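Excluded from the complex is one protein chain; the other protein chains are retained at their positions.
Every chain is named by a letter (A and B) in the order it is written, and numbering of its residues begins at 1.
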Amino acid sequence: MQATSTARPFTTKKEFYAQFKKKSIAHELWLRFLKNKTAVMGLIIFCIIVVVAITAPWITNYDTVVIKMNIAERLQAPSMNHWFGTDELGRDILARIVYGARVSLLIGISAISVSLMVGLVLGGAAGYYGGKTDSVIMRGTDVFLCLPDVLLALAIIAAFGNTKLNLTIAIGLAFSPKFSRVVRSAVIGVRDNEYIEAARSIGALDKRIISRHVLPNSIGPIIVQVTLYVANAILTIAALSFLGLGIQPPTPEWGNMLASGRTYMRDFPHIVMAPGLAIFFTILALNLLGDGLRDTLDPRLKH
Amino acid sequence: MVRYIIRRLFALIPVILVLTFIVFAILSMTPGDATTIILGSDYTPELGANLRVQLGLDRPLIVQYFHYITNLMRGDFGMSYVMRAPVLDQLRPRLANTAWIVGSAMLLCVSFGIPIGIRSATKPNSFFSQCTMVFGLMGVSMPIFWLGLLLILLFSVKLGWLPSSGLDHGLKSLILPAVTLGFNYMANIMRTTRSSMMEAIRQDFIRTARAKGVSEHKVIYDHALGNALMPTITIIGMDVGTLLGGVVLTETVFSIPGMGRLLVEAINQRDTPCVLGCLVVMAITVAVSNLIVDLIYAYIDPRVRAQYGAKARKA
Partner (left out) sequence: MNAQQNTLEIKNLTVEYVVDDEVVHAVTGVNITIPAGKTFGLVGETGAGKTTTALSILNLLPLPAGRIVSGEIFVNGQDVFKLSPKQLRAMRGSQVAMVFQDPMSSLNPIKTVGEQIAEGMKIHRGVSAKEALRQAANMLEMVGIPGGRVSEYPHQFSGGMKQRVIIAIALACNPDILIADEPTTALDVTIQAQVLKLIRELREKSPMIMLMITHALGVVAEVCDFVGIMYAGRIVECGTLADIFDNLRHPYTRGLFDSLPDIENRRAELKPIPGLIPDPMNLPPGCAFHPRCAYAKPECSRDLPQVRWLSDTHYVSCHLYNETVENML
């Protein structure tokens, strides 16, 4: 009796190896990301905001439209001339929103870059070396975590004043402890994997191991958190500006626009709509994006 | 268990010390002379110098900090630069107001957030569950100071049902601030409860319970919930810090005389002892609530207790 087989034989060596060749991982992840409708929406909205922020000078003129007071036209409801209406000093709200995007995005992203750098160093060291280094760094961050972001930023601003640079550093430092934790747990998740042991067993130096093996594999959760923290940072900037402790008028910032408009909102509610919606949609977009990235990169969801 | 509590209480002390030192150190770097603020228009270089020595502002940082801490333990928060009165006098009445708002927000969020989270976890594909997810997403993306303004526009200006500021109308005054403050918080609690319940229900021991004939109600609310509660409690406790950050905004929007507003005013007036006092109280509150969370963990999860208390026997 002959044994039969349903397997199709490969005719060439090339065919045989072709079955193992995977599309590049980035490509695969991108395709998976695209399946998540809400995440894609978040990405689109965020891209729109970024584009608007970058092209602001071409959309409208800063000095004449955004800053210049125009009392005659103050507090007008939305119309064809002024899509979002005018504020209490007669300035076109849409133009101010557009420029406000620049401020928020710039400071938000810079601040988180600061956090990222600090977090990568501290968290990476804590996660990779473990032991004493880990304990010391973790106790340190534990302490800072007791002070919520807004309050820590407030303390720094109270002491040093609220220039743009200070704001960036204050918020950056405020998020660093949380970031260190994220990096640390990502590194720990990877560190104990066997391919790290394998790399070490062939004599690879720590620095090489960290950059070539640990970081690329732990980058997933870090990217997710970066996205979510940028959202948080933008929210914090708006909050601080709302309290009068962040970006000061006449520089347009969505938070301080809400603060100045507040006095007039009873009779002219339109004045608090646009800035609030801008903040809301920016943060929503980033949250959707972050959640989407998390779902895409979560290894547990791999079929 | 008692040993665990005592150990954690002791661990709390260095944390508070370091925390207060950090805040103290940051604020001591405030540029400008404290004496000019205190003396105001009466300032002369001589008076200023004398005052400096009187207040101990010429001493090294550590010494100043030491004095501050020892005073603090006696309940002395120092003197406000602006009001020329003990900081404690300003803090005390405001503390109660802030506590009211934070307390009601927490109560609201926990009593609604957890049941909704559980419900949407048991039927993950239902309309209710989808709504919960949408609300959760909206909730965490909403800037609460804007939400407060919108709520005022709707419920105060347009409908006239609720007061828009102050705490003079008793319970009615608390509603809008509590909802505003708790919005992000509740969304977080809902999302976390939902996902940790879904995770718990997938576990093998749930199958064991069902195979024993345990009623579905007990399976969900006893077996699953007990295991799912941990992450939720983490959020409830650890996010007290976020609530305190939010209360600053909420009190500003609703013009409530609480600690949050005091903090902002003090910063604007460069009244460092006052700023310090507010931040210290808030920091201590967060540290204590973290401790309470840890203790609740130990109470619920025997594995945590085992690490610190009863000896773990392995046969």
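Here, a contact is a pair of C-beta atoms (placed from the backbone, for glycine too) under 8 Å apart; a residue touches a chain by one contact, two chains touch by 3 or more.
Not measured: the values here are computed from a predicted model.
K.L.:
Of B:R7, B:H169 or B:R210, which one is in contact with the hidden chain?
P.N.:
Answer from the full complex: B:R210 touches the omitted chain.
K.L.:
Based on the whole complex, identify which of B:P93, B:G166 or B:G226 touches the chain you can't see.
P.N.:
Checking each option in B:P93, B:G166 or B:G226, the one touching the absent chain turns out to be B:G226.
K.L.:
Of B:R7, B:R92 or B:R303, which residue touches the hidden chain?
P.N.:
Checking the options B:R7, B:R92 or B:R303, the one contacting the hidden chain is B:R303.
K.L.:
Take the complete complex as the reference. Which residues in chain B touch the chain that isn't displayed?
P.N.:
Residue positions of chain B that touch the missing chain: 125, 203-205, 207-215, 223, 226-227, 300-303, 306, 312-315.
Quick note on the criterion: only the chains that are shown with their structure count from here on.
K.L.:
Please work out the Cα centroid separation of chain A and chain B, and write it as a whole number of Å.
P.N.:
Chain centres of chain A and chain B, defined by C-alpha means, are spaced 24 Å apart.
K.L.:
Would you pull the chain A residues touching chain B in the complex into a rising list?
P.N.:
My answer: residues 142-151, 154-161, 231, 235, 238-239, 242-245, 255, 258, 262, 265-266, 269, 272, 275-276, 279-280, 283-284, 287-288, 291.
K.L.:
Which of the residues in chain B end up touching chain A in this complex?
P.N.:
15, 18-19, 22-23, 26-31, 137-138, 140-143, 145-146, 149-150, 152-153, 157, 241-242, 244-246, 248-249, 252, 263-264, 267-268, 270, 272, 275, 279, 282-283, 286-287, 290
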